[in-house]
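One structure, as structure tokens, below. Some questions next.
Only one protein chain is missing from this complex, and each of the others stays in its spot.
The block that comes next holds chain A.
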Amino acid sequence: MIKITNLQKYYRTEEVETVALNNLTIHVKEGEFVAVMGPSGCGKSTLLNIVGLLDDLDEGSYLFNNIEVAKFNERKRSDLRKHNIGFVFQSFNLIDELTVFENVELPLVYTNVPAAERKRRVEEVLEKVQIMHRRNHFPQQLSGGQQQRVAVARAVVNTPKLILADEPTGNLDSNNGNEVMHLLTELNEAGTTIVMVTHSEHDARFADRVIRMLDGQVIMETTTF
């Protein structure tokens, strides 16, 4: 599904050029659950942003379902993203002014899904993450774990083929964290590909494969079972 070859990514300020990702090559197969680990600043999040087409790469090739997307413009990226990729962030990134229902509905609104269909699908996914009873609450009225479940619901409501999770349990206590990990596992078992950045060895154990990074390079890949 994801074939990234010889990826280079630099960050430039006025005086310094920092290499964020250096000659990086990774492949993720469809249905896989991959965890990316490494110390802060090793480039995990940058990698995830590039995989999610939120950021562009400076050199290298990125095949998404065998289509070269490295040179896609913003409109094409946006298109590909909204139909194929769901995101889960450490800080949840819910919109404060929207209710739980509306937050989850958002991706469907942008893909012009009819209202009745939206309602059905949002309710279905809210049931699945067990947050239906709080559908009319605003994010700030929820606990961290609840917020992250909403974020997961939003990520999957469009039934994406790929979910990118950036430290999804980073802001949660262990109980809530476990719940979220179980949710992700269920999704993966149902066929969704998951790439997750994490600091937590515990969380990484839920993945099929762990990629370890240091200073913008992959230093080790392990299979967890």
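In this section, contacts are C-beta pairs under 8 Å (C-beta built on N, C-alpha and C of every residue); 3 or more make two chains touch, one makes a residue touch a chain; residues count from 1.
As a convention for this text, contacts and distances are computed from a predicted model.
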Undisplayed chain, where the name is taken from the UniProt record, one of "FtsX-like permease family protein", "STAS domain-containing protein", "NADP oxidoreductase" or "MnhB domain-containing protein": "FtsX-like permease family protein"
Option touching the unshown chain, where A:M1, A:V19, A:L54 or A:L214 are the choices: A:L54
Omitted-chain contact residue, chosen from A:T111, A:Q130, A:S174 or A:T222: A:T111
Hidden partner chain, touching residue among A:V19, A:L98 or A:M132: A:L98
Sites on chain A contacted by the missing partner chain, in the whole complex: 49, 52, 54-56, 74-75, 78-79, 81-83, 87, 89, 93-98, 102, 106-107, 109-112, 154, 158
